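Every protein chain of the complex appears in place save one, which is left out.
Presenting chain A:
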Amino acid sequence: MKQNSVAAGWLSVLCAGLGQWYNKQYSKGLLFVLIHATGVYLISTTLLTKIKGLITLGDQGQHLEKVGKIFKNVPGDHSIFMMIYGVLSVIIVALYIVFYILNIRDAVAVGRKRDSGSAVKGLNNDIFPWALLALPIIGVLFFTIMPIVFTSLLAFTNYASPNHIPPKNLVDWVGFDTFHKLFNMNVWADTFTGVLTWTIIWAVLATVTCYFGGILVALLINQQGIKLKGFWRMLFIIPYAIPQFVSLLIMRNMLNEKFGPINQYFRYFGLEGLPWLNDPFWAKVSVIVVNMWIGIPVSMVLVMGILTTIPKDLYEAADVDGASAWMKFRNITMPYVLFATAPILITQFAGNINSFNVIFLLTSGNPATMKYNNAGQTDLLVTWLYKLTLDFNQYNIAATVAILLFLIIAVMSVLLYSRTRSFKEEDMIQ
């Protein structure tokens, strides 16, 4: 008694939509046939040539050609265009294949239902969530997934100024050459290790200072005997309320070596003042301190929220047992806060690795140094990548750095994901 599912399945293999037609889902069948026809038409007419272009990236760049008696400049293949269209074509073909597989599975599933005699649901019910998701999926596909694919591809090309910028020249696949360059070629390797080391030091220091700073400030306000708690909280949240780029640009001026008010106060006390943003060491100190100013309010708000959720009876029980304030803090408050905020610590660490604004707006990665290629002493991997792309047109190196960053964050995301309880327990509230 399995005839319906088998027949519908094979019909759908033959041509998408036929199985649905056989199952008497006429509108669905028609829709599928139409999608199938468009898919086949597109693939046979244009998509295959585009994909071929993705593989070759063009044979001939801009060149001179003899037309009659004079040489003329003839536009050649534009490798990057070919790459973009190639990637798009691959995505469309992949979507088409997924559609085809789903179509067969759907025909078989509906056929089985008919075999067992249960009712067949209408099209409307299944399709509504997908109708809701259509727009978001298109957005994410084109502005998140495709760029990621494209970036990964760029890392394996030689797309960089001055010798490989279309339309003048062709861009070619070079395999792992760029990675090799980044790890082994003197100038690039020095810059990469230097910037990577500072990125990690920065991420650790920035996370630790903001996290514990936030806990300290929150506990300071929450002490017994401190009045106007709401008022202090409000005051301390101000740095978070001001747009980041504004406060960072202001800080940049405040730390100005010659005219800034900070050094002015130093001079007022007869001191020389410090080269806050111009000396490699002090620039690093400055970015970390300024980052504390921006980051502590966030942790503070978070910790204060958690403090209110600690059950009061724990403290009451401790009082009955005659515990001191310090013991209560040590054995109840601290474990509770640390436990509740541990996942945030990973998020903040990952965030700090990519903390673009603080570095770029405050120091622009400077002070500059001869040792590095296109990077300064306070540059993080992200700001370096940004400069490589926008200012120096070293797209392949930038893409390689991006891939490495991507891997670091991927590891952290997995770590975080495995800790996200609610993802597994999400249906509990209903």
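Keep this in mind: a contact is a pair of C-beta atoms (placed from the backbone, for glycine too) under 8 Å apart; a residue touches a chain by one contact, two chains touch by 3 or more; residues count from 1.
Throughout what follows, contacts and distances are computed from a predicted model.
Suppose you had to identify the omitted chain by its UniProt name; would it be "Cytochrome ubiquinol oxidase subunit I", "Na(+)/H(+) antiporter subunit G", "Small redox-active disulfide protein 2" or "Sugar ABC transporter permease"?
For the chain not displayed, UniProt's protein name is "Sugar ABC transporter permease".
So one chain is hidden, and I want to know which residue out of A:76, A:260, A:295 or A:376 touches that hidden chain in the complete assembly.
A:260
Which of these, A:116, A:244 or A:369, touches the one chain of the complex that we don't see?
Of the candidates A:116, A:244 or A:369, A:244 is in touch with the missing chain.
Where does chain A touch the missing chain, residue by residue?
78, 80-81, 84, 124, 126, 128-130, 132-133, 135-137, 139-140, 142-148, 150-151, 154, 159, 166, 217, 220-221, 223, 225-226, 232, 235-247, 249-254, 256, 258-261, 264, 293, 297-298, 301-302, 305-306, 340-341, 343-344, 347, 350, 354, 356-357, 360-361, 364, 382, 385-386, 389-390, 395, 398-399, 402, 405-406, 409-410, 412-414, 416-417, 420-423, 426, 429-430
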